[in-house]
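Here is the structure we will look at, set down as structure tokens.
Removed: one protein chain of the complex. Kept in place: all other protein chains.
Let's turn to chain A:
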Amino acid sequence: MASVIGAPAPSTGGGGGNVLKVGKVFRSVVLGVVGLFFLVPIVSSARFSFTGTTRGISFSAYSKLLSDPQFWSTLFLSAKIGLGTVLLTLLLLIPTTVWVHWKAPKIRRVMEALSLLPLVIPSVVITLGVITSFGSLPNIIMGTPVILALEYVILALPYTYRTLDSAVQALDIKTLVEAGQSLGASLRKILWWVLLPNLRSGVLGVVVLAFAFCLGEFAVASLLSFTTFAVYLVQIGQTQASEAIAFSLIALLFTWIPLSVVTVVFSRRSGRRKKGGALLAAAQLTSEVVDLAE
């Protein structure tokens, strides 16, 4: 045994060290490339929004945009639609997801598959289907942004359902509900006092994702002839390049600020397990923002 202690390190150890170093370098390179992929368009856009085609720095694109009443009205419209979508999504998804985990865990796979359908069916097809199928609905729904909110609830499902599903899965819903019941609590109280506080990370993830989706969605809004934030961005982009880029960056701020708030809240209040929701939200939101900037 003593000879083993004094023996030189086996040659494989050196090889392992090299592999580790190569792995570390590879990771850094991949991170660097991905970082550049995200940062270069944003930095270039920011630069262009301040300089335009001239050499000097100017805030004119921003001041012009911020003084444009249609900018605010479209932002307000998208925010209203986003708020409605968020509320409807939460009202629909929280009880459904909890119920599926509590009473019908066997249909989780079916629910997952259903929630992914909007990714498989093109938005155009869904929109045409909505127009054809629900054309007879009263004008209070069909002719107003309410129809957009209803559609966005469905279109955002692939992101919102999975986020909430992961959060619910991390809890032992059945035991918590039954413990609450045995202590005399109604389902409403159990949901409000026990489940929702423990699903906070998932719920916040859903809020951010649904809102960001509404802010960035163009195809359906355009097809249904609503001038939302994203539709207006495209309209401006056709004639005013600097303003369009400034528009994108402002949109970026509108989505990144709540995301940052949520992420900070998550990292302070949640353990590592719950950060999955925030990370998923961050990844999805980044994709939305990039879509919007494009």
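Couple of notes before you dig in:
Rule of thumb we're sticking to: a residue touches a chain if its C-beta (ideal position, glycine included) is under 8 Å from a C-beta of that chain, and two chains touch if they have at least 3 such contacts; residues count from 1.
The definition used in the following text is that contacts and distances are computed from a predicted model.
Entry comment: the absent subunit's protein name, as recorded by UniProt, is "ABC-type quaternary amine transporter", drawn from "Copper chaperone PCu(A)C", "ABC-type quaternary amine transporter", "DNA mismatch repair proteins mutS family domain-containing protein" or "Type I phosphodiesterase / nucleotide pyrophosphatase".
From the set A:S28, A:S186 or A:S260, the residue in touch with the chain omitted from the display is A:S186, counting the whole complex. Checked against the full complex, the candidates A:S28, A:T175 or A:S260 give a single residue touching the omitted chain, namely A:T175. Taking the complete complex into account, residues 171-172, 175-176, 178-186, 189, 193-194, 197-198, 271 of chain A touch the chain not shown.
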